[in-house]
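What you see is the complex with one protein chain gone and the rest in place.
Each chain gets a letter, A and B, in the order it is written, and its residues are counted from 1.
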Amino acid sequence: MSQSKQQKQTIVFTTFMVITVLVSAISIGVFFYIFFNGISVLSWGFFTGVPENGMTEGGIFPAIMGTLILIVGSGLVAFPMGILAGIFMNEYAHQNWFKKFVRLMTNNLAGIPSIVFGLFGMAFFVNGLGFGVSILSGCLTLGVLILPIIIRTTEESLKFIPDDYRLASYALGASKWQTIWRVILPAALPNIVTGVILAIGRVAGETAAILFTVAAYFLPKMPTSIYDETMALPYHLYVISTSGTDIEKARPYADGTALTLLMLVFGLNLLANWYRKRLNKKIKV
Amino acid sequence: MMTRKKIFEKIIEAVIYASGTATTIVVLLIVFFLFREGLGLFRQAPMQKTYTVAVHPQNPVRQLSIDQLKAIFSKKEKNWKTFGGKDQSIETFSSEDIEKHLKGQDLGEAFSKLKGLVTTYAQNKENLVVVMPKKFMPNKFVPIPTEHMSIGAFFGGKEWRPTSEPIHSFGVLPIIAGTLLVCFGALLFAIPTAIIAAIYLVEIANKKVRNIINPFIELLAGIPSVIYGFFGLVVIVPFIQKTFALDMGETALAGSIILGIISLPTIITISEDAIRSVPRELKEASFALGANHLQTIFKVIVPYALSGIVSAAILGVGRTVGETMAVLMVTGNAAQMPSSFLDSVRVITSTVAAELGETAQGGIHYRALFMLACVLFILTFWFNLLAEWIVAKKTQK
Partner (left out) sequence: MSSQNSLSDQNLSLDETAKNMTSEAKIITRNLDFFYGDFQALKNINTQIDAHTVTALIGPSGCGKSTYLRVLNRMNDLIEGAKVKGEVLIDGQNIYDKKLDINELRKNVGMVFQKPTPFPKSIFENVAYGLRVNGMTENIKERVEKSLQQAALWNEVKDHLKKSALGLSGGQQQRLCIARTIAIQPDIILMDEPTSALDPISASQIEDLIMELKERFTIIIVTHNMQQARRVSDKTAFFYLGDLEEYDETPKIFESPASEKTQNYIRGKFG
């Protein structure tokens, strides 16, 4: 009796393990498929050139630059406001209905599909405020998209800081903001930065939100102002793999673009992990 | 000195409180703009904005519904008698027919002569119904008031033909059906798989195994959806095409597979948290009563963590319903009622993403797509609230 009970457990647990390993195998599969197909395409010229022959060959420099611009721009929008809002949630808001309401709104904002952000950006920034399809509109849209990520990580990071620091600082005559600025924020920084990097990864890969707010189908020259459109890596990948002039011919070019995007996002994730570990170690010494 | 410190403190506080309301303001703005654009759909007729419908003054018919107009222009109804008119066959004239009816004639610069030509053509045709911009309407023709797009026609309509002329069809049923089919297929395998993986990672795997597997789950969550779409397009779509010997592999099945993969990490991580929150005493009590680990997992841990797991599944549903790029790239986007997983389907998100770029701002098609986005917004908002409510209810207990 007990023997069979044990056997059953072994069988079920082994099945569970196999399924879990298969799940991880998916990510390995996707990653290596993109990697081995794309790696032969990557070259210096690929990173620095412009698309040629109806976007079937050439380089992806304008798309890389566009994505970097969007990262910086959306960061400028979301980081200050998100971090301040996170500070509000953990340091200023009292446990009342308002805080609960704000949390509810933040969680819901995080759950809204990115295409809805795209439409909102189109209706509000592009048409409503008259910014047109532009870097400005795109950065604002992406900014509100990552706002909840920043708020949550900031709040979580601040929650992690022991109250002793706050009390000790107040006891030295520091004001609330001095305490936050000089003690709490520096201590919470590693985790906040990690969240920020993950948010950047999100921006780098985001497509639906930029479709109608900033992304240009083909624009080989660099944008000159925030009212210009720009190409972006994820949108470029979408275009060349679904609606280019010659999709078959463009496959290697698309493989290279996919790998570049994947490396960018993957690199940002690695950076976030490395940074968190390094700074946490430094603080614990 | 001290007062300056205090004033500074007050300013900072004001800025922080303002930032705290940022998300609320954004949500309100999203609701406002989405619904303002979307609800406009029901204040417009499903045809081009400047167009009107008119009949010959001798024709006694003064009222035609949208459905009747559709029937007339698709030649399904051929006699005026059906609509209370004379026993005459119906002849139609819409902008598409200009070439046909006024062949070879000089329309003038910027169609300046069009109105005159149309009038000449139409004046003696008692059985003619015309749809075209007001300024080209033949003289003396009597305009027929057109109904606005109705809520029923939107949510109950079986046809999504946003560009059919002169009357557009904005029935979302095929799109809703496509969405349900793809998401159902995705969750059918994603929810059990994710829960099993979560149980394995929290309860069964040792720390070493966990540390090896967790980065892969994180990677799964970090891969952008456009990459999944690309992977689906170049790997899964051809595979399905070959396996099932189809003309094209862009099917609901391909969408389900990709969406399932995308929703895995969401469900896994949240379920993991739920399972991890089971108190140790409960587990120990179960062991103490002679239950083995397997029994403990299914009789104690899973029931205790159930609300969290359910909430994870709901958030997974929200994730699949809202996912755009990957589905757009692998499902083929045919706006038809799907009959199996091997049909090409079109979901809410991909409809919006594929079509919005081609619409005129403020036009009826534009508004119909915003209305779709409103539906999407309400769905995901509701899923989020539901997930939170389930967890909150549990904590209260």
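Rule of thumb we're sticking to: contacts are C-beta pairs under 8 Å (C-beta built on N, C-alpha and C of every residue); 3 or more make two chains touch, one makes a residue touch a chain.
The structure displayed is predicted, hence computed values, not measured ones.
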Inset, instruction - Looking beyond the chains shown, say which of A:65, A:183 or A:263 touches the absent one. - result: A:183
Inset, instruction - Spell out the interface residues on subunit A facing the chain that's missing from view. - result: 94, 164-175, 178, 182-183, 186-187, 282-285
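In this text, only the chains that are shown with their structure count from here on.
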Inset, instruction - Would you mind pulling out the distance in Å between where the CA atoms of subunit A average out and where those of subunit B do? - result: 24
Legend entry - Footprint of subunit A on subunit B - complex, ascending: 5-6, 8-9, 12-13, 15-17, 19-24, 26-27, 29-30, 33-34, 36-37, 193-194, 196-197, 199-201, 204-205, 213, 216-220, 222-231, 233-235, 261, 264, 268, 292-295, 315, 318, 321-325, 328-329, 349, 352-353, 356-357, 361, 369-370, 373, 376-377, 380-381, 383-385, 388
Legend entry - subunit A to subunit B touching residues, read off their complex: 5-6, 8-9, 12-13, 15-17, 19-24, 26-28, 30-31, 33-34, 80-82, 84-85, 87-89, 91-93, 101-102, 104-109, 111-120, 122-124, 127-128, 144, 147-148, 151, 175-177, 198, 201, 204-208, 211-212, 234-235, 237-238, 241-242, 251, 254, 258, 261-262, 265-266, 269
